[in-house]
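There's a structure below that I have some questions on.
A single protein chain has been omitted from the complex, and every remaining protein chain is retained in its original position.
Order as written gives the chain letters A, B, C, D and E; numbering starts at 1 within each chain.
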């Protein structure tokens, strides 16, 4: 049940403790993919999981701007500070919990959000009468996860499958040519770079020419099945034990 | 140009200082209208103005959750604290300005956001190398503005015209029957109520049966024309004078 | 009972839940009226209402500096940030409530404080075991309210009546000559200006030559009667209902 | 020049960098002295120094509520958190400095404010293009300073001299009988108490029967002369040296 | 050069831009290892690198308490909130940079600090006229890194080698018996646990019986050599390029 399209009376009739908050970003994804890639993909995965899940579940609107200052050298990228991002997510989860939707999965589409989502989920779980965990779709696609770049084969494929028309196919060669090979500039376990422009000329990491709608479908299957499974676990997890101490 | 659907290279090619940030809310709008009403309507007006405006203009994704704790007694309503809301909007505007889009109109669809938007717009304009003003669509529809309630004829009409199917027509009688007559519980210029549930049984204020798609079209014309005019003014306003002091 | 002039033992003997916090500002009011206009007038109205009210009531010292950065181009204007202002008011109300004075009217004399007072009153009422509402005197003087400007007929009249000698009568012609006609620089419901200097040369809005002590007396009658009535309502309002949800 | 009673044009005509901000408190001062004692006395000393000072000087309205939670067990005491207090003072000083009044003495009447005033004065001096120092009147009355208690001979005397009628003379015996001998509950240089009620039954420390208007006059002479001397020093202090590093 | 043991004049004589800030934690490390494990090990690695580095380098005192609330169920564990931790580290780095030591490696010994150190290092590098990167020693020991647990073979070995006597050898069997196999409680890339007590009975993860002083020596060699190499890179990294945008 997508909150934005139902009335409060519809929500009032639902019996569930489960909710999902899609979390995206508006940031460069190379010359071929839209700035909204992370939001679109997070929404896609959340929607697919909601359909596959056996039972009612609340889906909030997506958080559209996240932790993305590292992409600021590429035009159109929007960002918020980490602390504001965490506060915004915490408030949204808090209002869901106020209504009794207190088992929440933050369905994330952006690598830059991961650390902050983990931090705020811990804060919520310890202090706010709710249990929240972040799920990042491209970390739950099995062996494909290792191919995650930025605007690379995984993200591009999911767009091609789920939101066709959003990818500029004719720019893929260019995207690949000036992209980087690896996320970050590493030495001895340390990423020396704080800006993506330090290691990619056009914002891409990975080769988006390896993307396909077929792969996208496969990724969506994997990610949404994983998410469904996670939702069941989150729904049933015994939180009493946590409060024992 | 909607940021979420274009690439950073597309944005990089645009020459403009103008941007719009639609600002909505996810909150009860009675039994007949969706929780996403304010976001949908803000997006509608921004999109219409972008089409009518003579020249390129940036449109960011909508801020989906705003200052709406006053509706918390109605299920599904989401909210953020005023301070977090202002911080989130300020960061988004700051990143737009970083790219040179430093004349910004915050296109608002929710009454509860107005005071905070005014405050943050002043903060931005004084401190952040950008000029930002909030525009609330239902305050710019001429004499119709006086009929604004909540989930009433104005908001319902705009939904019926621009996003048909979002309104439950068969619930309009019920919506009207249990709605309130006036926003707030007033005495001597003071609103004694801090929760909408203090003055409306089902969250509605005004009679949504007076709504129509035709009225919605008229409202959209008025609001988007006003917004186009405002954009021109904002674009040309001399900000040097402000810095003189 | 004015707190600053009584001892704690005197306060301890009082049985009431009611308190007033006058809230002013130190800001330009044109060449003819003092920077303390808003504080003086708020104190005047609070004092008059305390006298007229049938029963004991606590009156705190006035908050002397408020949200007035918009007047900074005029010398001597003092201001605090909105967030500091709200924190200061919240703490004062919190300490009143600690002693059992938990029905509080914030008696305000400055337009720039209104939005912040509404926000902090809501915060207090929802979170702090107290019920607080803001009352702005010039919004409670019936049809006269529409003539409110800045340093105009209303504020000047009240000074002339209640604190004679504070108005420079011989400067009224000059005040009127270089004043503005309207508060703000409006287009389609949007105030384009964030500084009063953008729409008034000498800080005045409205014609203070229309002021008189007689009008001031009438305004004080109206405002303090309204405030007395409000105090009774605030005293009796059922707050249990609010906590039901 | 007291800001609250002059117009902005009057302030605009003044040529000085000097300003004073009286800082008081609204807190218990025993059964005999008013809750406003600290504010009244701070205003008295500031006013006297302004009269004695050879040259123009700005005097802001007094800060009426300070750091006084330690007196909360006595009814009517108001307080703000230390951080809010510092923020409020910093904003006021910042707005004075905005107009060029950037050599500021914080004329303090309350012991509980001292540490916070020192902290905020350092913050201002290091960061805000102003030089601010706190002056506490009862620390500048020579050997009398050692007799400072709370509601004791010093504060009571100054009230008797400068604001006659504010002291309940017939309650002095009672005030003395149930007062404490010493501020705090000390062991090895540590004050074990955080509330004044831990060491005084009625809020008094020291014997107010030793007070007299004559002593008050002497104290005012001493304090205001010291303050005049300090103002001259502050006016002339070379701040360039500070910026050398 | 360890700051705590030299005088300011000694520091003044040093010519370098390089500094290290050891960052530890005071938290449970099973029954066999001390609560100070992370601090001790961070200090050990920093000291060893300082000795091996060819040139002068500043070493600050270690930050002794970090992000460790997840271990709160085990007695003696200390922690600070993430935001306070970041503020504390940022201030320390800022004061180093004030003296010209503006190329800083945060030498970390605790997994729970990693995300916050990355965040604050980015904040510093973007805003504070310094370049800071976090280095976590157990992520820079080659293939051994994969054996990292908590109070497991890696941490225990380094203690045995560098600070002999700190490990209770006779408790190793018990430590192993009731320890966990893996850090976290994972499902589909999501760690469902926010407290270490959810996946380890005695706080240990990994088998500390596999530890040895010889392994500790090897680990120290690897980590400190990596750190020396990193220091050279940090020293020479061109930060002008970063400011180009």
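Note that a contact is a pair of C-beta atoms (placed from the backbone, for glycine too) under 8 Å apart; a residue touches a chain by one contact, two chains touch by 3 or more.
Note that the structure is predicted; figures quoted are calculated from it, not measured.
Visitor: For the unseen chain, which displayed partners does it touch in the full complex?
Guide: Output: missing chain touches D, E.
Visitor: So which of D:36, D:64, D:134 or D:180 would be touching the chain we can't see?
Guide: Answer from the full complex: D:134 touches the omitted chain.
Visitor: Looking at the full complex, which residue from D:2, D:72, D:99 or D:161 touches the chain that isn't shown here?
Guide: Answering carefully, the residue with contact to the hidden chain is D:72.
Visitor: Even though one chain is hidden, which residues of subunit D still touch it in the full complex?
Guide: Subunit D touches the chain not shown through residues 69-70, 72-73, 82-83, 115-116, 118-119, 121-122, 125-126, 133-136, 139-140, 145, 187-192, 194-195, 197-198, 226-227, 229-230, 233-234, 237, 241-242, 245.
Visitor: Please identify, in ascending order, the residues of subunit E that touch the omitted chain?
Guide: Considering the whole complex, subunit E reaches the absent chain at 3-12, 26, 28-36, 39-40, 58, 60-65, 69, 72, 74-81, 84, 87-88, 91-92, 95-96, 98-99, 166, 168, 171, 202-203.
Quick note on the criterion: only the chains that are shown with their structure count from here on.
Visitor: Check every other chain and keep only those touching both subunit C and subunit E; list them.
Guide: none
Visitor: With touch defined as above, tell me whether subunit A and subunit E contact each other through largely the same residue numbers, more than half shared, or through different ones.
Guide: Both copies touch with mostly the same residues.
Visitor: As a test of understanding: of all chains, whose mean C-alpha position lies farthest from that of subunit C?
Guide: Computed centres place E farthest from subunit C.
Visitor: Subunit B to subunit C: how many Å between their CA centres?
Guide: The mean C-alpha positions of subunit B and subunit C differ by 29 Å.
Visitor: Considering subunit E alone, which of its residues make contact with at least two other chains?
Guide: Subunit E, residues with two or more chain partners: not present.
Visitor: Sort out which chains touch which and give me every pair.
Guide: Once each pair is checked, the touching ones are A-B, A-E, B-C, C-D.
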